[in-house]
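Left out: one protein chain. Kept in place: all the others.
Chain nomenclature is as follows: A and B, assigned in order of appearance, with residue numbering initiated at 1 for each chain independently.
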Amino acid sequence: MTVYRQILELDGTAGTDIHEVTSQVAAVAADSGLSRGSVLVFTPGSTAAVTTIEYEPGALSDLRRLLEDLAPTDGEYAHNLRWGDGNGYSHLRSALLGPSLTVPLEAGRLMLGAWQQIVVLDFDNRPRRRKVVVTVQGG
Amino acid sequence: MTVYRQILELDGTAGTDIHEVTSQVAAVAADSGLSRGSVLVFTPGSTAAVTTIEYEPGALSDLRRLLEDLAPTDGEYAHNLRWGDGNGYSHLRSALLGPSLTVPLEAGRLMLGAWQQIVVLDFDNRPRRRKVVVTVQGG
Partner (left out) sequence: MTVYRQILELDGTAGTDIHEVTSQVAAVAADSGLSRGSVLVFTPGSTAAVTTIEYEPGALSDLRRLLEDLAPTDGEYAHNLRWGDGNGYSHLRSALLGPSLTVPLEAGRLMLGAWQQIVVLDFDNRPRRRKVVVTVQGG
């Protein structure tokens, strides 16, 4: 059993970014040389999240609307009143979706569905370089 | 340290299915022969999810209503306009709840609460045979 790790870097905008990282995560899994185990995708930071979705413009548009309904960009937030940075909505979206996802690995490949992609969501209201920690554990 | 895996198969309906899989996951854990570690429950596919809940009709009914409030079956979705398959709500529910759950293993048993069951939710609007990948890692 071994642990293998790489860190991806993603450049975001001031809006909500939905980064599709499936092929990058799959490349890390292949680089690991491990056959069977799991792949942890984690985003350090309290204004981002990781999940899966069918990465096509319709579903992404629907997801943006749902997130806007749940935690509107221009809503009133106690966080904003205290800190004045205007990203209260980002913190809520991040806490709700969560920063970690684990995908099983078989024969060195991710066991995802055919239309299931891994996405890192960057909710912050300023452009950021975002790290994504990919950890492969297995044998 | 070893990795042990089995794949469960679940038959769903055209509606939102809530499959209770605790005993099946516990059986995989027992079959693994491993004592201490973790059990990853993952559903490949962009219209399903995994979480835990007290599996009793009241809580399940409440969960169905919450999901219907968040992403109504008959809502308007850009995904549906593009693809015409009518399962835009399924994609949103899946992205929100997430496809992975990890449960600790001790003495070969799942460390769940007394009233906490593992459920696989199949949101798709057509009957599907759904795979659930159960991966046990530990020593």
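A few points about this structure:
We adopt the following convention: a contact is a pair of C-beta atoms (placed from the backbone, for glycine too) under 8 Å apart; a residue touches a chain by one contact, two chains touch by 3 or more.
For clarity, every value in this text was computed on a predicted model and none was experimentally measured.
One chain of the complex is left out; on chain A, the residues touching it are 1-3, 5, 40, 42, 44-46, 70-71, 77-83, 88, 91-92, 94-96, 98-100, 102, 133, 135, 137. Residues touching the missing chain, restricted to chain B, are 1, 36-38, 51-54, 56-59, 61-63, 66, 70, 96-98, 101-104, 106, 111-113, 115-117, 137-139 (touch as defined at the top).
Everything that follows uses one rule, which is that only the chains that are shown with their structure count from here on.
Taking only C-alpha atoms, you rotate chain A by 120 degrees to land it on chain B; that is to the nearest 5.
Here the CA centre of chain A is 19 Å from the CA centre of chain B.
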